[in-house]
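Here the complex is missing a single protein chain, while all its other protein chains stay put.
So that you can tell them apart, the chains are marked A and B in the order they are listed, and the count of residues begins at 1 in each.
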Amino acid sequence: MPANKNSVVMDERAVRRAIARMAREIVERNAGTEDLILIGIHRRGVDLADLLAEEIEKGEGRDIPRGSLDITLYRDDFSAIGPRPIIGSTDIPGNIDDRSVVIVDDVCHTGRTTRAALDELADFGRPGRIYLCVLIDRGGRELPIQPDFVGRHIEVGPHEDVAVLVPREDGELAVQLRDVE
Amino acid sequence: MSGPRLLQGARVLDPAQRLDAVMDLLVVDGAIARLAPAIPAPENAEVIDLSGLCLSPGFVDVHVHLREPGGEHKETIESGASAAVAGGFTSVCAMPNTDPPIDDPAAVGFVLAKGERARLARVYPVGAVSVGLEGKEMTEIGELIAAGAVAVSDDGHPVWDSGLMRRALEYTQVFDIPVFSHAEDQGLSGQGVMNEGAVSTALGLRGIPNASEDVAVARDCLIAELTGGRLHICHVSTAGSAEIIRAAKARGVRVTAEVTPHHLALTDEAVRGYRTDAKMSPPLRSASDVAAVRDALVEGVIDCIATDHAPHHYEEKEREFDDAAFGVVGLETALGVSLQEMVLGGRLDLLELVDRMASKPAQIAGLPAGSLADGANADIVVFDPEERWECRADRFCSRGRNTPFKGRELVGRVVMTLVGGRTVYDRRGERADARATVKVSEDVG
Partner (left out) sequence: MTATVEFGKDLTGLERLTAEQITAILDVAEPFKEISERQIKKVPALRGKTIVNLFYEPSTRTRVSFEFAEKRLSADTVNISRSGSSLQKGENLVDTARNLEAMRIDMVVIRHQSSGAAEFLAQRIPSNVINAGDGQHEHPTQALLDMLTIRDNLGSLAGRRVCIVGDILHSRVARSNIWGLLKLGAEVAVCGPPTLIPHGVGDLGVRVFKRVEEAIEWAEILNVLRLQLERMHAGYVPSLREYNRVFGISEARLEKAPRDILILHPGPMNRGVEIDSHVADGPHSVILDQVTNGVAVRMAVLYLLAGGSPDRAEAAKQEDRS
């Protein structure tokens, strides 16, 4: 079934339900929130990490340290696409050695962003465990990387693109499927 | 000796006779035999049709650097003389700052001999004022004149010692020759490499203030006034020195002056981009200076145009601006630039331009040139005042390619040059070919 322009595949309620579920899964898999750090990938991953952290804090009653990562300088396609004019901030809360780090991003596609994030994290320390949490897994991996926590798997056709909208960037919380030329 | 030549139907411009009319001109034995409307062709005469073109006395450049001896990689007397005739110049005065300098009679003889051997433009040596151009001891000026020098100068450098300048302006009166002065106060010029002003400030290049020239021109005029000697100020570039010369002439001081085509055409903006082809001494000045030297040339305060043709090897220009050589070539662009700026600019008519490029400079250097009077040397230039052409330095006859006019469209171009009645430069064939091509394409179209 071909998607209409900007058809909503997850509305705010669906996204919040998925986040709540992933929050529970993270706590369960990590056997608690001890040593847990959430690190969002700039830009939309940062917003999602905040939502996820709030959800965990609600259930567990304790603050979860959060950070952000801008992987621009770790991309492997610099020579193909050149420099980005805007680089976000990287902010890692304290020492990450031996801790459980959850990398949070909006979409997992080729896996290259995750690869860059892993490289960058390695420059900050040696976490005991790194998880990957994404709201959307759209398939199409080019590297042996799989998310540990997934909000939803979505099939994306050749002339389609998936967009995650978050409050801070886009003013709403939703997932859209878009036609692209 | 070749037979008589009849130059037919050109617009003849002779400032000496105040003549501007379509005429025929008959050359016999290398001299002008007759100038009149519709001369019947004598037997055996070669008839050359010049209708639609201008004909005037060959141009005279009182200020060129031919670099020989010592700088043959930049230019030789022969290559310089061929550049001269390509630019319509039939007489040139070669400055003495060669290596060794032209400061003794043998050196004067060398330049003369080389010039004669080239059989192109007539080359007149200018002797040095001081031995070795060192500004200390006066040369044997009488011997230099006897050997064939037409003037003396330390050009390239100023005569910085006022006492030496005084003695030179006194002593040269015996021979009634001018002292050519490169007027510059080197203390004020300092390590400067371009005009001092907003552009030098923006480019971070050390500036040469106008005062560097003005001070020296004023000094020289005062010494000429003191001594009664004949002073010729080379390459006037500033409003201030034009004003000083105007005042000196009004007082009756025997001073003449020249301006270069590049100082008539360009301002220091041409240096932007660190273009070393726009580096010369004196430097290109501001727009108000350009306006002032144009006015002075129109009024006759500045008597003539001279190129200060200063060829350099490309390696001497292809480098950092500070380290690049001073100087630009000018012989082959002088007519195009001067005609475009002064005649198309509405400041001079063609007869006045020829006066500034032929008659006046001949008078200043005391040369047998600059006139089409009966019996004069048949030194003649034929040019098309309307031909538009792109300045292509790679096609120069000069060995120097250092021109700030590279790539610029110029108006007015030499077609043919005769020295002593003999053709030394001729583009008629090329023009005929070009016309034929145009015609063919029109036919096809």
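Assume a residue touches a chain if its C-beta (ideal position, glycine included) is under 8 Å from a C-beta of that chain, and two chains touch if they have at least 3 such contacts.
No experiment lies behind these values; they were computed from the predicted model shown.
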item	value
Residue, one of B:E43, B:E320 or B:D394, that touches the chain absent here	B:E320
Of B:P4, B:G80, B:P209 or B:P404, the residue in touch with the unshown chain	B:P209
Option from A:E55, A:D70 or A:D137 whose C-beta touches the chain left out	A:D70
Positions on chain B contacted by the hidden chain, ascending	196-207, 209, 273-274, 315, 318-323
Chain A residues that touch the omitted chain in the full complex	70, 72-75, 78-91, 107, 109, 119-120, 123-125, 161, 163, 180
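Here is the rule we go by: only the chains that are shown with their structure count from here on.
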item	value
Distance from the mean Cα position of chain B to that of chain A, given in whole angstrom	77
